[in-house]
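The block underneath contains the structure these notes are about, expressed in structure tokens.
Apart from one protein chain that is not included, each protein chain of the complex appears where it belongs.
Read from first to last, the chains carry the letters A and B; within each, the first residue is number 1.
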Amino acid sequence: MRGTTRTVAVAVMSAAALLAAGCGSGSGSGSTTAGKDGGEITIHGCTPENPFVPANTNETCGGNVLDAVLAKLVHYNPDTAAPENDIADAIETKDNQTFTIKLKKGYKFQDGTEVKAHNFVDAWNWNRDGKNGTLNSYFFDPIEGSADMDCGPGADKKPDCTAHPAKASKLSGLKVVDDYTFTIKTTEKVSNLPVRLGYTAFAPLPDSFFADGGKSFGTKPIGAGPYTFEKYDQGSQIALVKNKDYSGKFPGHADKLTFKIYTDTEAAYKDVQAGQLDLLDSIPTSALAGDKYKTDLPDRNLNKPVGVFQSIAFPKATADPTYQNKDLRHALSMAIDRDTIIKQVLNNTKKPATGWVSPVVDGYKAGACGDYCKYDKAKAKEAFTKAGGYNGTITLSYNANGDHKAWTEAVCNSIKDALGVTCVATPIAEFSDFRKQINSGTMKGMFRTGWQMDYPSIENFLAPLYGTGAGSNDSGYSNPDFDKKLTEAAAATDPATANKDYQDAEALLAADMPVIPMWYSTATVGWSDKVTNVKVTPFGTFDLSAVSLK
Amino acid sequence: MGTYIVRRLLQMIPVVIGATFIIFVMVFALPGDPLAGKCGERPCPAAYVQKFTEEHNLNDPVPIRYVKYMGAIAKGDFGTTYQGQKVSDELLRRYPITVRLSVIAIVFELVLGVVAGVLAGIRRGKFIDNLVLVSTLVIIAIPTFVIGSVSQTLFGIKLGWVKPTVSSAATWSELMLPGMVLGAISLAYVARLTRTNLVENLRADYVRTAIAKGLTRRRTIGLHTLRNSLIPVVTFVGADFGALLGGAIITERIFNIQGVGGYIVRGITAHDGVAVVGAVTILVLVYLFMNLIVDLLYGVLDPRISHD
Partner (left out) sequence: MTDNVRTVVETTEKEPADKDVPRSLFSDAWRELKHRPMFWISLGMILFFVVMAAVPSLFTRGDPTEAILKLGSTPPSSSQWFGRDLQGYDIYTRTIYGARASILVGVFATLLTSAIGVVIGVIAAFYGGILDTIMMRITDIFFAIPFLLGGILFMSSFPNTKDSTYFAVVGKVVLVLSILGWPSIARLMRGSVLQVKPNDYVQAARALGASPWRVIRSHILPNAWAPVIVVSMINLGAFISAEASLSFLGIGLTYPAISWGVAISDALTYIRTAPWMLLFPSLFLSLAVLAFIMLGDVIRDAFDPKTR
């Protein structure tokens, strides 16, 4: 989610690709020379969209900063994305519904207070509370009692916390057992709950947060992470310094981290070339073209697959019923020459999708889409004829403020060439207008969609996108068999069984094809000659515990 | 003259109110919904939408919101953006940078443009005239983005004379290169305008008379003709100053300058009426003052133009 939102924030200002990234091997580390501790490292940053409140931070500009400041129960392994315990000492469950969390002792917030069980429970209650109206409240929906935290509907059917306050101000599923233990009870079975707990919104909050409802916290966040927030100079930079009291396993090497704010990655790229910026997490398209960055930044660049899946969605039947024929959907998918588009237009920064789940998560199985995602003009034409053709013009809408013009046009040309039907890539000026039409179910014709995982789980690529009535089910897909498989997977106590169930669910999508899988993204990053040991996480961010000055 | 200035100052009140109202209405008439894009590929939670709407008075009809907004402005409160930042802080930070940038651009285009225009004008049809014409064409044909990006690579990376991007302090010296890039296009206009008017005025009766009376050619050009030829240039540059203040979007982006242009664009894309109107209100005031100055300059450059 964060990545896609970030696309809006930054792409508005720039012609540069954001989710676009490099190709190549997925090896984790850049250079292996031992670095030294101390010093200052500057990192490409952008203007945060919201105050630094974890529950209200859903984009990378603020999120990357918060991730260095906050410690969470689990930490994602920068190579494998697997969750590793951070503040948590143990997360135990027997039935995927009641989880007991034991905390390590000795973690301290940067204001000196110790991290205790109530800091989690209070934080999550606040985050989910209807009257606080947070952006990330839906992360807490699986917890028992979450529905009672919503305010009742007022006269205009919108939540009205004054006239109809919520039934509860605490999640009934959260219980503090002792200072270092608490339990979570979920409404339904959730086999991958521990994986989710590394997301920013699950971070513990110090007692001082609640004194003014997060107001002062929003300008100077306090966490138990490796770096302490020093100050935010509007439009210029965000400075962090090393947390001397940090007791966790993932400390950083540099004494100071400075996120320098840019509106355009082109400018940031020039600064990396000139040694004015150390770490850049997205190389601009102009430098990706012809692999220029490899000569501009020799041995100072890296590609790594990230948890981003991009697709072309079909409109909801209520808005535009002309794309419901499954043969038509298959014909369109097989008419797209993904390999050539990736090579010619996307500078090899993507991998052709063979299914709906990103390869970076546990449980990924290649080939779920089968032949339907392979370019084959003859088969495409055959399916197209079987579907009875398409009467009129096929459209593919995209938001013009992202870097989508070139590839959508190439996709349309490919469809035109294979099927002999008119296809037009249609820009919609703003992301907000684009999403409004999709969310309200009025979008006609095909449209682009992109998904960055919230947490590294196969479930995150399926349930929120294709489950009946799910939040991001843009095509209005509904398949009882698919929903049933998801429920089974969530109940499975054995991870292998759960993964198998999710894979079965994914396989069901091939026949119905609610969205056409396009490609998986990789991140292409670059750095200055001052730093070493640069690693990139499957989220496309830098592993700040690895990088150091030379 | 005094009453004229007072009258013009009084006229600013309805213009500012009118312009801000129109822009206020326009921002809120934009298609889409500020909250539709805020949560990426999923709709925002209902409770968040509700809280956001209340915090920013989005439930009120636009005219009422406008009245509330102007009431606050009258008290010096420019409001708070959707990102929770005070607009006045942002404007105080960004306007000085943008003004410095625009002043450099204006001085650059004015000095170089007038010199080029005069040279081309007095040597009409000769080599220098054609050189100015060709340079003009080159400037027009090459997009600002290319001029900016190439000079940035050349001076910032290859030669290392300057830093490629401008720091948050945005000092005069850091803004030199961006300012010249920004002024490049207008330079073409100033040069052509000066040349054409000079050529035309050199043919006017009074110039012939002056020459007939024995005044030297140089003195004629300096005293009479150039002064008279500058009226369109002054008009153009006056308008250009305002345009550059709010419209240096590409240059700001290339050199990572935290200016007003980018701020307005960001406000428009976020449908953040408070941010846009705040920034534009000041722009309108600048336009109005620039126009007043330009009108007063008319009288100085050509005493026959009076304002009473």
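Going forward, contacts are C-beta pairs under 8 Å (C-beta built on N, C-alpha and C of every residue); 3 or more make two chains touch, one makes a residue touch a chain.
All values reported here derive from a predicted model rather than from experimental measurement.
A.B. asks: Which of these touches the unseen chain: A:G106, A:P153 or A:G290?
C.D. replies: Hidden-chain contact among the options goes to A:G290.
A.B. asks: Looking at the full complex, which residue from B:K51, B:K163, B:R192 or B:H224 touches the chain that isn't shown here?
C.D. replies: Of these options, the touching residue for the absent chain is B:R192.
A.B. asks: Since one chain isn't shown, list which residues of chain A touch it in the complete complex.
C.D. replies: Against the missing chain, chain A presents residues 15, 285-287, 289-290, 292, 337, 340-341, 344-345, 392-393, 395, 399-401, 405-406, 409-410, 413-414, 417, 424-430, 433.
A.B. asks: Applying the definition given at the start, please give the residues of chain B touching the unseen chain.
C.D. replies: Residue positions of chain B that touch the missing chain: 11, 14-15, 18-19, 22-23, 26-27, 29-31, 133, 136-138, 140-143, 145-146, 149, 185, 188-189, 192-193, 196-197, 200, 203-205, 228, 231-232, 234-236, 238-239, 242-243, 246-247, 264-265, 268, 276, 280, 283-284, 287-288, 291, 294, 298, 302, 304-305.
By our rule, only the chains that are shown with their structure count from here on.
A.B. asks: Would you mind pulling out the distance in Å between where the CA atoms of chain A average out and where those of chain B do?
C.D. replies: The computed centroid separation for chain A versus chain B comes out at 39 Å.
A.B. asks: Could you list, by residue number, the parts of chain B that touch chain A in their complex?
C.D. replies: Touching chain A: residues 30-52, 83-85, 89-90, 93-94, 149, 152-153, 156-157, 160, 163-165, 167-168, 252-256, 258, 262, 265-266, 269-271 of chain B.
A.B. asks: Hey, which residues of chain A end up touching chain B in the complex?
C.D. replies: Those in contact with chain B are residues 1-2, 4-5, 8, 12-14, 47-51, 58-59, 130-135, 137-138, 150-151, 158-161, 218, 233-237, 262-264, 266-268, 270-271, 273-274, 276, 401, 429-436, 439, 449-452, 464, 471-472, 474.
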